[in-house]
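Quick one: this structure, given as structure tokens, is what I'll be asking you about.
Only one protein chain is missing; all other protein chains are in place.
And now, chain A:
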Amino acid sequence: MRIVIAEDDPLLREGLALLLRAESLDVVATTDNADAFLAAVDQHRPDTAIVDVRMPPTHTDEGIKAAVEARRRHPDLAVLVLSAYVEQAFATVLLHAGGHRIGYLLKERVGRVEQFLDALHRVAGGGTAIDPVVVAELLKRSHAGNTLHALTPRELEVLALMAEGLGNTAIAQQLVVTHGAVHKHIRNIFAKLDLDPASTADRRVTAVLHYLNANCKS
């Protein structure tokens, strides 16, 4: 996998590159600002970009804008955005740029290398990886809006894991239930939320997130 990194903190940038290279991943460029990042993406055509949200000059959402722009120029690029804190608006902006090949994780997740690599591969493979904290936040807000009251606690658990981007097998493992049980829960969830069960895995996640997101706004 060919990767470009955009991260303005030198320690973190080098740390990430070191970690990924040790895993035999190909880090083709590291950059410390949005413009250099976009140039590097144009030049190297990586499979995946790992982007920090806050970068110079204003240290607000340069990373999100750069990620969206990179996706506009290269629709096949997988983008994993790292953030120091949870900001739902960022997740929304990213998901609107297309729900697949998108990840949004808290920075400290990188330290749990196995899970981080798992998320990275999932995103690169066409899936989604949304930080559990973001998902929990979304679900909490939606609760307040009474929209998910129809779901049982078990179904809520399944929905949360789906929203993080896990597939059916992973969900079954995590909840220690059978594949069939997960499948049944998901069907129930879709039925209760009026979603089409025929769509593919990452579209489901996107749909769920969009749905939750719409509820937060209302």
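In the analysis below, a contact is a pair of C-beta atoms (placed from the backbone, for glycine too) under 8 Å apart; a residue touches a chain by one contact, two chains touch by 3 or more; residues count from 1.
To be clear about the criterion, contacts and distances are computed from a predicted model.
Within the choices "NADH-quinone oxidoreductase subunit B", "ATP-binding cassette domain-containing protein", "Oxygen sensor histidine kinase NreB" or "Carbohydrate ABC transporter permease", the name that UniProt assigns to the complex's undisplayed chain is "Oxygen sensor histidine kinase NreB". Considering the whole complex, the residue from A:9, A:69 or A:157 that touches the absent chain is A:9. Residue-wise, the contact with the chain that is not shown comes from A:111, picked out of A:75, A:111, A:125 or A:180. Residues of chain A that touch the chain left out of view are 9, 11-12, 15-16, 18-19, 22-23, 54, 59, 84-85, 107-108, 110-113, 116.
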